[in-house]
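What follows is a set of notes on a single structure, which appears directly below.
What you see is the complex with one protein chain gone and the rest in place.
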Amino acid sequence: MFSALANPARFMAFSRWAAPILGVIAVGLIGAGLWLGLNAPPDYQQGETVKIMFIHVPAAWVAMLAYACLGGASFISLVFRHALADAAAKAAAPLGAAFTGVALVTGSLWGRPMWGAWWVWGDARLVSVLVLFLLFVGYMALRASIEDEAKSARAAEILALVGLINLPIIKFSVEWWNTLHQGESIMRAGGPTLAPAYLTPLLLAGAGYSAAFGALWLERIRAEVWRRRATSLALRAALA
Amino acid sequence: MSVLAVLVRRELSLAWTRGGGALLAVGFFVAAAVMLPLALGPAPERLAAVSGGVTWVVLSLASLLSLDRMFERDFDDGALDLLALGPLPLEIVAAVKCLAQWTVSGAPLAIAAPVVAVGLGGPVALAPMILVVAGLGGLSFAFLGGTGAALALASHRGGLLIALVVLPLLTPPVIFGGAAIANFGSGLPWSAALCLLAAYAFACVALTPFSMAGACRNAQS
Partner (left out) sequence: MITALRVEDLALQRGERVLFRRLSLRIAAGEAVALTGSNGAGKTSLLRAVAGFIRPVVGRIAFEGAAGDLPGEDARRAGCHLVGHQDGLKPGRKARDELLFQARWHGGTAAGALAAAERLGLTRLLGLEVRVLSAGQRRRLALARLIASPRPLWLLDEPLAPLDAAGRILLGAVMAEHLAGGGLILAAVHDPLPLDARQVGIAG
């Protein structure tokens, strides 16, 4: 399927209807998930505030998904030298950073009533997401600091792949670090096992967030393709 | 004299003279570490509690800042082109550069680290572990830092960009090294952390030269 989409014209035609449809699906799924979640019984320990998890946890999932997509697109771009794959990687980065930011902010808001602090280092997922945020920022900084587009694309691809390989190791090391220092903190990372009443809305919200990411990503890729076309047209007109 | 030996000798000599070599890195390390008691106050228990961790963090920064010209000098004066057209692949050249950096800057830093930690009030018993961790960790820092330096070549922007790009990637060695030091200090098992640190360092040595060579070729094109 990817090779069929690799043709830019076909991709543009595909994304023209795919993006809005994904957006509608996203709204539907997120709405259903939030409605179910907000109507579920309050948690024994945390009361109503636990409900922020329906915004936080899917955002954290999609943050990881976004980096995987960034890495995947970078890999395709590096190996097959495909301009569309590079456009996809470039488009995914700020989007991923945004979802990561949402996850961090909502994680902080969740932690405040639970643990009394605006930020807790004892949550392994939160710390991993923070490092992930820095990876996105580093990627965007590298891309922005190289003027030549082709060189910037290639350097960013290499960085994305190095980051992708490192990411499981980073996650492992943060979780390992957290278990080491377990005795010093009072909270449990990741939260207790979820009751089914919470699991279903969480999965719905997760699917919805993924669809939202897909829709926004397609739109951003389209915008990037348009931008590149406009730039080369302008250049050709100037040199003609 | 084999070509590899010629390259190694040259890179060692260049690393020694480049940017003040070891003296500058160690000087920065000590100067930055001095900031801690100035900021935190002289209370010995408080300083002692954080001495190991702070030494480790400042060491990573000193390692990073001392390598930002590793590829840039060669890129600017045309030596990188020369190295690319030689008998050894660019990957080997990159690895040799990082190893030279580690030998010239990383080793003195590793020796200075226990001194700094003890100076900050840490227990003397911690010194051997800090030495080992600083040495192994320094290997990761040199190779990952080299990757950042190679990537930033195309941008002509130096130290801070490299640090921003590389620091999140340093999370695993920082965690493993810090855990080894902390556990050693409190009598807990430390061998797992040290093994993880060593494994990560060797993985860096094996894998990052490919990304460094790719980034150099990108900048040369």
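The letters A and B name the chains in turn, as written, and every chain counts its residues from 1.
The definition used in the following text is that a residue touches a chain if its C-beta (ideal position, glycine included) is under 8 Å from a C-beta of that chain, and two chains touch if they have at least 3 such contacts.
Please read these numbers as outputs of a predicted model, since none were measured by experiment.
Residue in contact with the omitted chain (choice from B:10, B:69 or B:156): B:10. Among B:34, B:79 or B:192, the one in contact with the hidden chain is B:79. Only one of A:149, A:175 or A:219 touches the absent chain when the whole complex is considered: A:149. Taking the whole complex into account, chain B touches the unshown chain at residues 1, 3, 6-7, 10, 13-14, 17, 73, 76-79, 81-87, 217, 220-221.
In the full complex, chain A contacts the hidden chain through residues 148-150, 231-232, 235, 239.
Criterion: only the chains that are shown with their structure count from here on.
Chain B has its Cα centroid 31 Å from the Cα centroid of chain A. Within the complex, the chain A residues that touch chain B are 131-132, 134-135, 137-139, 141-142, 145-148, 150-152, 154-155, 158-159, 161-163, 165-166, 169-170, 172-174, 176-177, 180. If you check the complex, the residues on chain B that touch chain A are 147, 151-152, 154-155, 157, 161, 164-169, 171-172, 175-176, 179, 183, 196, 200, 207-208, 211, 214-215, 218-219, 221.
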